[in-house]
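Selected chains only, in their assembly positions.
Chain naming follows the written order as A and B, and within any one chain the residues start at number 1.
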Amino acid sequence: MAMLLIGFGFLMVFVRKYGRSALTATFLLVSTALPIYLYAKGIGFFGQVNEEVERLILAEFGAASLLIAAGAVLGRLKMPQYILLGLLFVPFYMFNEWVVLGGGLGLVHAGTVIDTGGSIIIHAFGAIFGLGVALTMTTHQEFEKTIESDATSDRYSMLGSMMLWIFWPSFCAALVTPEQMPHTVVNVIIALCGSTIATYLFSVSLRKKVSIADIANAALAGGVAIGSTCAVASHTVALIIGILAGGLSTFGFAVIQSRQQKWMKLIDTCGVTNLHGLPGLMGGLAALPIIHGLNMQSQLSGIGLTIVIAFIAGLITGKILPIMEEGQKHTKMPKNFLTLNNKKIIISFKKSRFFSYKRNEISYFCIKQ
Amino acid sequence: MAMLLIGFGFLMVFVRKYGRSALTATFLLVSTALPIYLYAKGIGFFGQVNEEVERLILAEFGAASLLIAAGAVLGRLKMPQYILLGLLFVPFYMFNEWVVLGGGLGLVHAGTVIDTGGSIIIHAFGAIFGLGVALTMTTHQEFEKTIESDATSDRYSMLGSMMLWIFWPSFCAALVTPEQMPHTVVNVIIALCGSTIATYLFSVSLRKKVSIADIANAALAGGVAIGSTCAVASHTVALIIGILAGGLSTFGFAVIQSRQQKWMKLIDTCGVTNLHGLPGLMGGLAALPIIHGLNMQSQLSGIGLTIVIAFIAGLITGKILPIMEEGQKHTKMPKNFLTLNNKKIIISFKKSRFFSYKRNEISYFCIKQ
């Protein structure tokens, strides 16, 4: 649980002067996602989970994935849009979880995809969903300004990374059996150590200097990539996965990110592609050579389905989110939202000092205006 | 335990440039309260607790309540006065705990007041005690200056809130039976989600903008209010309690607080009335309709007694605290305090650069000079 708020919240505050809004957004996203997931799973929506502790852990997994997705568009949504993002994300996430792990629609046999710590269904899903949203919503004027950071913000990001680093083992081990727990925890720690050292070496090698942003982000890639196989890999394999993931992620931040913006006309605020997307997919694929007796076809289908579902769901969400803003412009009521004090709130959004402040300070974050 | 120091300490640093002193004060308050409570309970002062773990958790509850009380006068006491505050608070707190929960004096039957997570005896008691102290100590010149905050401090406060948010479930579930734990934890999380969303909506509605101070504070009101009934309420009821508590608390911060200063001639530095006082009482009263077979008279007596004891205890403490300062002015020795190196310390307080620095920078915090 600690992992959910602190770590992700911190990681997102690297945008200078944007810290408070990012923290508020994190609060709203988590507070939207958890009750919806808990309620939906309780009534058997996309598969039933009877034990309350397991339901809670799964809900926290979902909220983590939502925070990853939001990382791709962080700073470019208005506050109520984060709530809407949470409302739209959770059903898609549950659908994917049900299809890939629970045998939903009969596409993959239940239990044949190995993804203990969620490399595929949490990290890759969140990142690709976020990319889909970003792709639909990114506009031209956003390319003109660069996202700045300063020493204080970097230090905050590093703190967030350290928090995540520390809580990652418990996150991955949350649903393994008690006998597997020590092995899993040590595997995750070793993978994180591997990616941390690899990130340092690659960062110095690729950029000719230590980039604090690389360290704060790519150091965690080992935790992302070990997710699928954390309960079964040997320690040596965990170290190798960690090193490869750290290298891949650093390469992503140092080389791919700038080209991504040009080629795909896409801004990924927090670099979720490089931290969660690529290492997540790598982790899912790593299960193929590592696990004996694995159903290869299932694993590949699971990965492929996750990519497709996440991307389409992201595109749809990216189309829906701006409706709310349009609605506000024309003082039309957005449907199914804010039934409490509805009119008052919507009007207040338009006149609010909060958003006008944001418009001046970080106007390049605003969408389509 | 984590909840005690980090969360509260952070929440209190919202006063600009005052962060370091607030953190030191937190250290001193906790370090005074814990050993006294542990020792007193160990020898059977106001009821005996034999199991050491339970004694420790109860001591941490007491320290949390003390930090709440101190929040009302934060920034207006000198460092040794925080130690004295801790010395005076703990016996009063233990007395109230003994009367309300332990059947002390025969006023309420032991075990008939439902307050699992301490809405009444921790939060309401601490807040009302703090108000009593503040009422006695607030002077006229304090009204002239406003308490400022900046982006960095706000970000610190948000961090403190997130920490508290995350550790709140374990705090409430600390003394329930293992079977009740999952239900309790989910209830607390749902209540926190409810108050977070409600705080956002009410903050925008009442102030026409998002107030970061509202989010950092009122988002936690759900955790305060669910305390009494966290082990027995249904999830839906928990959500309703959370939403109501978030609304009530935000209303308190947005509307009541400024009037409180005028009407009651009272400054409540951290707004403990609105975060802990009102939601705490609400939580205690919420047990009446929720719990079947509840002894209504006991519950109401428990709440009433807590209000009376806390307020009188606060007023008494508010009268005693300034004696120490007076003592220093006339170089008289305060009694029963600082027996080690006594004279040297007292003299050093008068000449200290620390306090003269404070006098210049935040002179409006100083009392009666």
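FYI, a contact is a pair of C-beta atoms (placed from the backbone, for glycine too) under 8 Å apart; a residue touches a chain by one contact, two chains touch by 3 or more.
No experiment lies behind these values; they were computed from the predicted model shown.
Peer 1: In total, how many copies belong to the whole complex of which 2 are placed?
Peer 2: For the whole complex in this structure, the answer is 3 copies.
Simple rule for what comes next: only the chains that are shown with their structure count from here on.
Peer 1: Hey, how far is the Cα centre of chain A from the one of chain B, in Å?
Peer 2: For chain A versus chain B, the centre distance works out to 36 Å.
Peer 1: Could you pull out which chain B residues touch chain A in their complex?
Peer 2: Touch residues, chain B against chain A: 151-152, 154-155, 158-159, 162-163, 165-167, 169, 182-183, 185-186, 189-190, 192-194, 196-197, 200-201, 204-205, 208-210, 212, 215, 219, 235, 239.
Peer 1: Any idea which chain A residues touch chain B in the complex?
Peer 2: 1-2, 4-6, 9-10, 13, 17, 19-20, 23-24, 26-28, 30-32, 34-35, 38-39, 42, 51-53, 55-56, 79, 83, 152, 156, 338, 340-341, 344-345, 348-349, 351-355
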